[in-house]
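The structure under discussion is supplied below as structure tokens; questions concerning it will follow.
Chains shown are a subset, placed as in the full complex.
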Amino acid sequence: MSIIALITDFGLKDNYVGVIKGVISGINSKAKIIDISHNVSAQDIKQGAFLLFNSYNYFPKGTIFMGIVDPGVGSARKPLAIKTINYYFIGPDNGLLSVAANSDGIKDIRVIENGKYLLKKISTTFHGRDIFAPAAAHLSNKIAFSSLGKKEKNMEIIDISKPNIKNKILEGEVIHIDNFGNLITNIMKEDFIRFIDGKSFEGQIKGKRITKIYSFYSEARQNEVFFIESSFGFMELAVKNGKASSYFSVKKRCKLKVTI
Amino acid sequence: MSIIALITDFGLKDNYVGVIKGVISGINSKAKIIDISHNVSAQDIKQGAFLLFNSYNYFPKGTIFMGIVDPGVGSARKPLAIKTINYYFIGPDNGLLSVAANSDGIKDIRVIENGKYLLKKISTTFHGRDIFAPAAAHLSNKIAFSSLGKKEKNMEIIDISKPNIKNKILEGEVIHIDNFGNLITNIMKEDFIRFIDGKSFEGQIKGKRITKIYSFYSEARQNEVFFIESSFGFMELAVKNGKASSYFSVKKRCKLKVTI
């Protein structure tokens, strides 16, 4: 059974996601559609790329990922289909797909342009429905990947996990705030551990300090703030039985500094 | 594979939608259930009718739509099943289904009353679970449509897209606010274009003006407010890289005036 996994910033209030699933089901009624998330912050391509990167390799080989965070819809940005070693990625050429696709290993990139695999009428505002959904559905019906359109050599690339280290200061970013108010950073655990190198350290966000790192939530004392490895290998800031997002007053992406 | 598509105001916090899917799956384990939206504003029948109307014809022929925005649950309002040229619609007789069903072309209407196709115990508060879900599931099992109950001649009708034109003033309504803060109106593009007829125009919502119309989001300047055709053929108000809902301080349905 073919899986099509969706990640978008469409939210769950409107009929956008439902209509996309209707279009897919009309082309391949047997496609199994899985929602990764539809609550990427509106137009936050980097956050979407981060979440897709953290998710893709938990899906079975052959999964078709359809990612749509698309502030440039209707402009000249290209609709892309990417074939990687284990997966397919469909979405706008704005970097959203680049982190996951590069990580898995890109084999072929196509511009989606074969009218046979698109809706008859292409709007200027909803390519998810008119271009990406039908392309993904036809791909799940096992059409030749190359039939989607002409080969593309370049695509937009986003860089996520390259925190900046200079003069014993590591600069990173809070890239996502999860449902529990945990702040997920773009600093991978290995980079963090190598940087602090067993020494005591001080993290800073908006003037507030963090000096602890734990391996389990349960190691922390009530209301203590600490670093912990997130479920996907990045460092995360948490407050025991509280919300780090409230403690640091963080509502969206922001800078983070660590010194030793 | 039979598709049952759901649109409700149940939200996603409670177990209501999950229980409905459990009931459906107990009757037809092979039904493919698709969520259009469960975040219709509470008890806003007109908004639900609008979203269903904008969605239904993207689904494959034979799809069974189950719509539940039902302030009158437990009262005398009838539970209906409607057969149209291409689809089936299941839900309360309060107008919710009427716009989509009329648009597709009604062939038969039945009152859902055959106990064989309902849960044993019918509550006064949750007909979605006790009446609509089992009826939809049995229908997806290909029972005869007429076996659901006796023929019904009349049903509640809602009128959505008839903006009022008088003395060079077009009066419409903001009928839905989407996830991006765009204000979706009940004015169809053709009606709008015919009305302004190439002349300059001024739209007004809550004392604030709109004088631009664009074909692409990318045509607008940063923070500019403008009309654009929505993804479903209705005129929409947008603010480039902002939220029209914040700009106009609109939180729910409200009036809109356009003069030339």
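Which chain is which? They are A and B, in the order written, and residues in each are numbered from 1.
Keep in mind that, in the parts below, a contact is a pair of C-beta atoms (placed from the backbone, for glycine too) under 8 Å apart; a residue touches a chain by one contact, two chains touch by 3 or more.
Note that the structure is predicted; figures quoted are calculated from it, not measured.
The copy number for the entire complex in this file, given 2 shown chains of one sequence, is 3.
Convention: only the chains that are shown with their structure count from here on.
Work out the mean CA point of chain A and of chain B, and you get 30 Å between them. Within the complex formed with chain B, the chain A residues making contact are 9-19, 21-23, 25-26, 29-30, 33, 42-43, 71-75, 123-126, 129. Touching chain A in their complex are the following residues of chain B: 1, 3, 5, 7, 12, 32, 34-39, 51-52, 54-55, 58-60, 63, 176, 178-180, 215-218, 228-231, 241.
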